[in-house]
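Below is one structure, written out as structure tokens; comments come after it.
Note that one protein chain of the assembly has been removed; the remaining protein chains are unaltered in position.
Chain IDs A and B follow the sequence of writing; residue 1 opens each chain.
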Amino acid sequence: MNTLKGYPVGLVENFDLYAPKLVDREEYFSPGHRACQGCGEALAIRLMCKALGKDTVIINATGCMEVISSMYPTTAWKLPWIHVAFPNAAAVGSGVEAALKALHRKGRIPDRYVKAVAIGGDGGTVDIGLQALSGAMERGHDLLYVCFDNEAYMNTGIQRSSATPFGASTTTAPAGPASMGNKTWKKNVPEIMVAHNIPYVATACHSYPLDFMNKVRKARSIKGPSYIHCLSVCPTGWRCPSEACIKMGRLAVETGVFPLYEVENGQYRMTVSMPENLRPIQDYIKHQGRFRHLAPEQIKLFQDRTNLEYKKLLNKVEHSKSWGEMSAEQG
Amino acid sequence: MGKRKGMEIALAAAEAAALCRPDVIAAYPITPNTHIPEHLSDIVAEGRLDAEFICVESEHSALSACMGASGAGARVFTATSSQGLLYMAEIMAIASSMRLPVVMALGNRALSGPLNIWNDHSDIMSQRDTGWISLFASHGQEVIDMVIQSFRIAEDRDVMLPININLDGFQLTHVVEVMDFPLQEEVDAFLPVYKPYASLHPDHPCSMGTLGLPEIFAEATRAREAAVVNSRKTILKVWDEWEKRFGRRYEPIESYKMKGAEVAVLTMGSMGETAEVAIDALREKGVPVGLLKLKLWRPFPYEDLQKAVKGVKSLIVMDRAVSFGGPGGPVASEIRSALYDDPNRPDLTNYIFGLGGRDVTVEDFITMIDKVRLADKKRPKEHYEFYGVRGE
Partner (left out) sequence: MANKRWPENWQDVTPGCIVSEPGSASQYHTGDWRAQRPIWDNTKCIKCGVCYIFCPEGCIIEKEDGFFEADLDYCKGCGICAHECWPLAIKMVEEG
């Protein structure tokens, strides 16, 4: 069943049971899209659009979400939407943002704030799209970039990306007698974004919908670059039952594999309170076919590295100061 | 009318683009076209142009940003050459398929290997089939005029296509000429504010760049081809209006001293200016030779070509690019194909020359023309010949 039984105290504190009833009922991502049953990414898109509201322009990289939502002559999008190519969501987004700024200044569009939001999968963000993302964030466009990370190139058939976790089996880094699957650790793109000195970076997951929506709302209000990395469960690619979609996201957070935090002007903060002792990653891995081949030694490597990365994060949470605070200290 | 000024043609291209009041410019530097975005950023910094200048991190992002901006309803401009054009090649076809009126100035430069920053046409020839309207300028005035005309052509509701203006790298970009610049009021009267067919705004949401299954792709492509072909009507209309407003005439193929010509030379770009001097010299000696300067490359000017070569016995087509292993240089292949069905078509000789910035002189043209018109007719002709290559 769901994960409530494991850590009731931590979860109930953060998840206000009745808050979903207060969420805006307007749907900006219509049903009838061709996503798989139980698609976490489609859910994440739906939640993101609710948090963004009507005055948004979406720029989408090629990927699962683009393909399932925009089959000519129909579209699942009720927001203005543009797709150009795979590596350039952030670049197209820069152009949209600049145009909205220029047109608004020249009085050619109504006097209302419209936010440009670029979205892409892990493929279109951490690999082929990294250059455009880095350029857009560095130039300081008023652009929110949301990466929907399902940890592989899912749309083309589950190939390995640099966001694929350690030990996962994908079609281009498969597990077999001569290989353990993916040998490298997940690329930490939120950290790369923090290094670009942008005002807001956050990790999120659709299994914590209110946390995710609050982060989107916060990022939307920032007049400058912002980045959200949303873990999106893919039951098809992760080889778990479709109904376990939400549960997988929760387990990823509770085991410390994907902690939820935000970095606001350089200050790190956990946004979901975590249990004192993390759950063992075995709890997370055992439900997913992509990890089924892992031997105990490999799982131990995974566990040790997860603990280390989590410790690194906690260290930053404890010791980081906001840039404003540090500037003030200099006197 | 207008202001007569002497300046480097690349700077003039930037000034012409600025006169058209673009809203967003996204460009990446690459020799020899760098002076165009540089000067545009100067104009913006001086406060003479209200535009967003995005210093993108690559050419791929330059055209991508232009597409995003155009989709949002802004007038956009960019410029590049050679390797930069190839880097944005993925987006070239998409810009055309999404019917976004991006205007791009191309400082034609040789494609690498070996690395060469000087002039030839191999860069644009590799992008022939992407569905852009292509214009070729042979001197500075044409560059200015074509840049301004391009915005008007591209944004026309009957066209809605991206358009590139080709000017030879260094041979044109870095040459100083005296040119007539239209006044701002004149350009404003000629070029109204851009009103897009559709734009990205929440007041009228739409989805651009959708997925096309096999059930629809053929029809969508056919529609796009029709748009490129039909753009000819608008191009000719705009050129007529340009002549009325500014007194300068433009035609898809300009004929020079073609009256009674038995031998004709066909050029594209700045080499046409050099050819003119050769034609003049030969005509002085009574040789019946003329020049055809091709200005409209896409959509291909079939009718104008057929009309222009009427009565010509021998056509010499100049190519400044190679189609490796192909049936001739790119231009000659197309000219040959276009004239194939005409029973009275002229004999066609194809010279490939001027590669990688190799200079082309008046004497070279005279040599090539003499070689063709004095040739032994029974000599078997190759499909194409390299001219001016040591060892040939």
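The rule we apply is simple: a residue touches a chain if its C-beta (ideal position, glycine included) is under 8 Å from a C-beta of that chain, and two chains touch if they have at least 3 such contacts.
Predicted model only: the values in this text are computed from it and were never measured.
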{"item": "Displayed partners of the chain not shown (whole complex)", "value": "A, B"}
{"item": "Contact footprint on chain A, counting only the chain that is left out", "value": "1-2, 4, 17-18, 20-21, 23, 25, 27, 29-35, 37-40, 42-43, 46-47, 69-79, 209, 235, 241-247"}
{"item": "On chain B, residues whose C-beta touches the chain left out of the figure", "value": "97-100, 160, 197-198, 204-210, 212, 215-216, 218-220, 222-223, 226-227"}
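We adopt the following convention: only the chains that are shown with their structure count from here on.
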{"item": "Footprint of chain A on chain B - complex, ascending", "value": "23-24, 26, 50-52, 54-58, 60-61, 64-74, 76, 90-91, 94, 98, 193, 200-213, 216, 220"}
{"item": "Footprint of chain B on chain A - complex, ascending", "value": "54-57, 59, 66-67, 70-73, 75, 77-85, 87-88, 91-103, 105-106, 108-110, 114, 131-132, 134-135, 138-139"}
